[in-house]
Structure formats: structure tokens, C-alpha cells
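Structure record follows, encoded as C-alpha cells.
Of the protein chains in this complex, all but one are displayed in their positions.
By letter and in written order, the chains are A, B and C; residue numbering begins at 1 in each of them.
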Amino acid sequence: MTIAYQTFSDPQAASRFLAERREARLLGGGTILVRRVNEGDISIGTYVRLLGPELRQIDVADDMVRLGAGVTMSTIAKAPALAFLAPVARSIGGPAVRSAATVGGNLFARSPHGDFGVALLVLDAVVSLESLEGFRELDLQTFFKSRTQLARGSIVTAVRFRRPMPDDFRFVKISRVKPNGAAVLSIAAVVSRTEGRVSAARVAFGAMAKTPVRAHALEAALTGAALTPHEIERAVASAVLDTSPSSDAIASEWYRKAVLPVHLRRLLWT
Amino acid sequence: MAKKRGRGVAAVNYPTGMNLGGDPTQALVHSTTTGNFIVSLSSVDLGQGMKSIMAQICAETLGVPTERVIVDTADSDTGPHCTGTFASRGTHRAGNAVIAAAKEARDVMLEVAANMLEVDSRDLRTDGTGNIHIVGVPGKSVSVTDVALAAHFEQGRSISGRGMFFTPRSYPSPTDGAMKPSTCYAHACTIAEVEVDTETGEVDVLSIKSVYEVGRALNPKMVEQQLVGGTWMGVSHALYETTEPYYPARDHAARDFNEYLMLGVANLPKIESRVIERPAPDGPYGAKGLGEMCANAPIPAIANAIFDAVGVRVDSLPVTPEKILRALLAKGNSAVA
Amino acid sequence: MKKVPVQMTVNGEERAEFVDSGTTLLKFLRDKIGDLTPKAGCLQGTCGTCTVLVDGEPRLACITLVEDCRDGTIETIAGLSADGKLHPLQQALLDHFAAQCGFCTPGMLMAAKALLDANPHPDRADVEDALSGNICRCTGYEPIIRAVLSVSSSDACRDTAERGAV
Partner (left out) sequence: MEIRKSYFADERHDDLKEIGQSRQRSDTAGHVRGITPFYADRRIPGLLHLRMVRSPHHHARILRIDTSAAERHPGVKRIIVAKDVPHNVYTMLSLINFGPEDEPVLAFDKVRWLGEPVVAIVADSERGAYEAAALVRVDYEELPAVFDVEDALKPGAPLVNEYHGQNYFRYDSGASRKVKLGDVEAGFQRADYILEQRYDSSPIEHAPTETTGCIAVPDQNNRLICYTPTQAIFFTLDHASIILDIPGQRLHLIGGTAGGAFGGKVDSTVEPITLLAAMLTGRPVAFIYSRYEEMQISSARAAERIYIKDGLTKDGQIVARQVRCYMDSGAYSRLSPYGAQKTAGHFPGPYTIPNVEIDCYCVYTNRTPSSSMRGFGITIADFALEVQMDKLARIIGMDPLEFRFINAYRDGDMKAHRQLTEGAALIECMQETSVWANWPIESRFLKMSSRQKRA
């Protein structure tokens, strides 16, 4: 009736264990898993804790960033090399949640949660995945599309991405409960500007679908657009095209779609 | 970005005590050997500070400092009956019972002191610091401690008292509803100032100014605690709270504090309160119940302020950004296409 | 039942105990150590009443496993006034009438302590952020915010303390 706690330092061994044991689950910050156990989920019988310094490490070399899956939001919020991500990390719950919540765990958070994944998605992050088939890397878009069908025993060990140009990265999380309640929606954008025009744009949304999603139509509409109210307004009109938000306790599908262009325009224009 | 400001007002009253009465509360007071006093009750302190207020009421009535009174409550073996802490009845009902018990105890205390000082007890007065003086005779006094010791060990008296407060039950007339819901009412008027985002329907409550008539503010700091906390709850009710966000549909019912939305720590308006006092003839030192009332007026005041700001009415609680935005769109007032 | 050994420092005291594996830090503190100051308000990681410090960081003891705290340093408010004297934060809450039912108070205090330990001169927004994971249903937060800000000595924070006089 107690729950076993099993540690591994070899991701492959952990992966094998998880694949073999239906009742075993990989533990991140506990915000999802321990809560489920506390609430009476008896399908969970073993916590699997993956150890190893690289899991909790932030590596920055040139402009490439590697975040171990166990890096917490509070660590990111304090990392000087990742100052642009600090507002994202700080938007995720109160400080006590942030000192538990991990990068890896956030990639599995269900909408409307998972705002850090939105930022990673817009950064074109690549996920390091350990499974029975061995090590592989998945781009984050593919990861989000397939995260519910990952083979048993799959473990996210790290993400890596290129640091954007200073000032290109923008993020906003709209919460009703301030300062950092659950998202009505969140938007991350990397927009490069040259001579008053958008030269390249990547935009991702949180809480606008079951997982964070990239706004491809919007990105296309933005690229080449002049940074004028009129052209931005024209571009943001296509924002909802790549979205399929749900209704939940925070906001309805209708409301999310209605205000997405507003918040997007404000994020891009201000 | 279009943000518009508006102000709204609301004025309310609130009945003190269980509706229609019939809700007794008892109190017992006795002194220890050294002149401290125990109030025995079964009333529950919900966090509003009922125990402290009972101590203050008892101390005032006895004429001793509050720190000499201990309130022992909410044990069914030792506390006499109380109907319960609800319906803004705690201070009013239990307070009156404590006054009655403390008066009886005071009478004994003064009789014992009168014996010691060899005077009539009607010529004695308490000074509130723990001494009993002969009126008009400076320097002639005994301490409450000595009086209690004498009562116990020399005069064989129990310095104690029993108190009961009861408002007879009123039964509404089946035909016209004639009834007496309450013996006294507290009052409030609130002005709320809001800022409404016309593109998103989001509301920022900037300030809440309220004037409350509470009968008597027995402990102003504790009154303030209720008023500030209650105002917060009112604002929270107005804009956020429900267990069923799609009522009457049961979908997406809130399961936790992420989903049960409440006014956040960074959403707080500037809350200011003033108090006026019109003592209730049957209130303990004039006090009326105020803990419930303070959550009420902010709700319509905010709804009215939203109308003042953007010209739309949302007549269902909570007044969410979605409801406001839909109303704005229906009226053609939103900047959103 | 599988018992596993854990060792850690709790409020300055070395503790070595055998616990059921999978035990939360909250259960460990309350049932093993007998420190009842962290409260079980939700067991979901959403209310903050169980906030304690683990190696100086605020953590929700209800979703933290004791096995993840091995060799760690745990602080609860039981350790704040261990010498019988109230910690300045405790005194500030008292002075500001910033507690009503008292159930959120231990978690609030630890969240505030985490803030002040890391940032002795917070502004109002810092305090709001620090307390944002802690639910209070009685006070309306304002007295708690002011109490925390009053502990800081900086003039800047005193200026930002007041969104308004009550």
C-alpha cells in the first residue's frame, strides 16, 4: 500500500524499468504526479527518480542553450544567461511551485498549463528523448503532436535551443488571477525586424489547443509585414487559424479566440 | 488599447442574528482565586476573533482589563449551549449572554468588595485596571485579586454569573409574510471605481470606498480586519468566483485553486473604510453584526461601475470578462471586430 | 510495508528516521517529526499552506517526497521562534492584524521568509509574487503584504507599501 521510490542514474535503465512496470511513473517536480497520488490515483505504485547532475544543468555555449529536464523554473528565473526566459519561468505558479516545477514536467502539463513549453516551442527547441529504442531527438512541434502516444518508458532528458537575438523574444501570459494564475492564453513570439518590417517571425500559443501550438498562418502573414498598426492588424487576423482551444474553468473556447488577436497585437505592437 | 473608467455605488443593510430569532446563546463567567475570569461558552471562533471580542466585552462589563479574561469555548462538555456562529450572530448573541453573565459576576464581586471595605456595594466603582474604589473617597480601594481571594477563602462566595440571550422566534404569516426577521440592522454604502478593457472585457477594480454603520466598533482593528477581508471576498465574488463556470451546465466544475478563480494578490483594489456608529438598543454595547455585510455592497457597486465605464450591463454573477465582452460586442462597443 | 531511512536537518536539528517510501515531506514533518506547523490545505500543490523551505527554497511539502530531501535542510515556522522570541515577520503579522483564522499563516510566513532571505528589500510587486501561491480567504491579503513590507528596512519598499491607507 506504500509507493515505492526507485532511483536511477542511467536513463536507459530508468526507461527499461518504466516500460516494464505499468505502475511506475517518472517523477519531475511532483506538481502533477504526487498530486495525483494524494488525490487517490491508485494506478501509480512506484515513483521513478532519475538522478544525475546533467539533468539539473543549464549549459550555454555560444548561443546554444541546453536545459536538463530537471532544471526548475526558479533556477531558470535566476539564470543570468537566460534573462529573456525569466518572465516565462516566473509566470508559472507561485515561488514554491516554481522551485519544484521542471522543464521536463512542463512539456507534459495539460492545457491551460505548460506555458514554458510555449516559449520552448517558439524557440524551435529540440527535445532529447530516451526510450527503449535508445536516444533520439525530436523537434518540439513533433513532440507535442505525439506526446500522448510516446512509447512507454520514454523519458525527456533535456531540451536545447538557440538563444534568440536580444529584443526579438516576447512573451505574455494572460491570467485572470494575478500575478500568475492559470492561463487564459499565453503567447511567445520571436520576431526579427529589419527596417520597419518583419523579416522573420515565429509565434506559439498556449491554452489555444490541447498542447502549445505554432501559429503558422500568422507567421506567414507577419513575415514581410510592415510594423504599422494597419499591417499588424491584418496579420493578427489570421492568428486563430492554427488554434483549437478548449473551454475550461479559466475561460471558454469562444473567449480565447475572441481575445487572442487583441493580446497578440499588444504583444507585437508595444 | 482602450481602457475606460467608471464609478458605481451601492447601499445595503444587513440583519443581525439568525433570521426570525429563536436562537439562544448562553455564557457562564467565573473568577479564579486570583481574580482572573473565565468565560465559558460553546460559541465557535471561525477566525473572525470571536474569543477576543468576548473577552473584551466581559472585561468591560466586569471593569477589569481584557488580559484578565480567558475565554474557554466550543467544548460541549464544559460550555453552555450556543446556537452557533453564523448569520452575523456571534458578537450580538454571545456578546449579550456574556454581558448578562458578567453583570451577575460583577455584582458578587462588588458585594465581596463591599464587605471588605465595609461600605454599600452601590458606592463602589471599578477603575478598569484591576481595582475597586469607594466613590468619592480617594485612596480607599481593594484590588480585584484581593477581592477574589477573599471571596474564595474568607467569604465563601462564588464570583460567577450566568447569562442567556434569546430573541423569541417569529413565525412568518402564511398570507402576507408579516414577521420579525431581526432586531437590528447594520448598513453600508460602497463606491467602486473600475477600469474596463473594452477589447478583452477585463476589469481592474481600482478602489473601493465604503462607509459602514456597525452599531458599535467594539475593537476597531478587528472591525477593520472583517471589512478589508469581506470587501476582498465581495470583489472576488463579483468578478471571479463560482464552482460551476458554465452554470447551469455542470461542465468544467472547479477542482482546485487553479480552477476556482479568486481575486489574486496582485489584483487588489485600494480598499478604504470608514465607520459610523448608531448603537443598537439590544446590541452588546450597541454592536451589530458586520462580518457578512461587508462582502455585499462591493458586488453591485462594481457591476454599476462597469456600466458607468462602458455602458453595458452584466446581470449575472460572476461578471466575467467574457460576459462583458459579449455584451460589448452585442452593443457594438468593443474595439474587437 | 517498506521502510526506508532518511536523514536531514529540520530546523537545525539532525533527524534520521525510517519512513514509508513515497511519503511526502508534509506527512513526514507532521506525522514523524511532530511538526504540525505546515498545514494540509489541498494536497494538490495549489494553496500554499504547507510551504516550507528546503535548502532555502520555498517548497510545497504536500507534493515533495521526503526521499528527495535526503541530506537537505528543512525550515518551518516551528524553527522561526525557537528561542521563544518571535521572528520579525511573525511580529509584523501580529502588529498588522494580518491573521484571522490562522490556517494560511504558517505557509504565508515561510513564503515571505523565502522572499526576504533572497531579497531583503523587496518592492510591493516582489511581495505579491512571493505570496501568489498562498491562498488566504480571510484577510484580503493587504494586511499581510504590508506586514511583509514593514519588515524590510528599505525606504523604497515603504513607499510602495501603500496602495492605500485602510
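Keep this in mind: a contact is a pair of C-beta atoms (placed from the backbone, for glycine too) under 8 Å apart; a residue touches a chain by one contact, two chains touch by 3 or more.
None of these values were measured; they are calculated from a predicted model.
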Contacts of the hidden chain among displayed chains: A, B, C
Given C:Ser21, C:Thr37 or C:Ser132, the one touching the chain that is not displayed: C:Thr37
Chain B residues touching the omitted chain (full complex): 7-15, 19-20, 22, 42, 44-47, 49, 51-52, 55-57, 59-60, 63, 65-66, 71, 73-77, 79, 81-87, 128, 172, 174-181, 184-185, 187-191, 209-213, 216-224, 227, 230, 233, 237-238, 241-245, 247-250, 253-257, 259-260, 262, 273-281, 285-286, 291-293, 295-297, 299-301, 303-304, 307, 313, 315-318
Contact footprint on chain A, counting only the chain that is left out: 1-3, 39-40, 42
Footprint left on chain C by the chain that the document does not show: 31, 34, 36-44, 46-47, 49, 76-78, 80-81, 86, 90-91, 93-94, 97, 99-106, 109, 135-138, 166
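Just so we're on the same page, only the chains that are shown with their structure count from here on.
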Chain whose averaged C-alpha position falls nearest the assembly-wide average: C
Rounded Å distance, chain A centre to chain B centre (Cα mean): 47
Chain C, residues touching no fewer than two other chains: 44, 125, 128-129, 131-132
Multi-chain contact residues (two or more partners), chain B: 258, 262, 264-266
Contact footprint of chain A on chain B as seen in their complex: 1, 199-202, 240, 245-246, 251-255, 258-267, 321-322, 325, 329, 335-336
Chain C residues touching chain A - in the complex, by the definition given at the top: 1-2, 4, 20-24, 43-45, 48, 51, 54, 57-60, 62-65, 67-68, 111, 114-115, 125, 128-134
Chain B partner contacts - residues on chain C that touch it in the complex: 42, 44, 46-47, 97, 100-103, 125, 128-129, 131-132, 135, 137-143, 145, 163-166
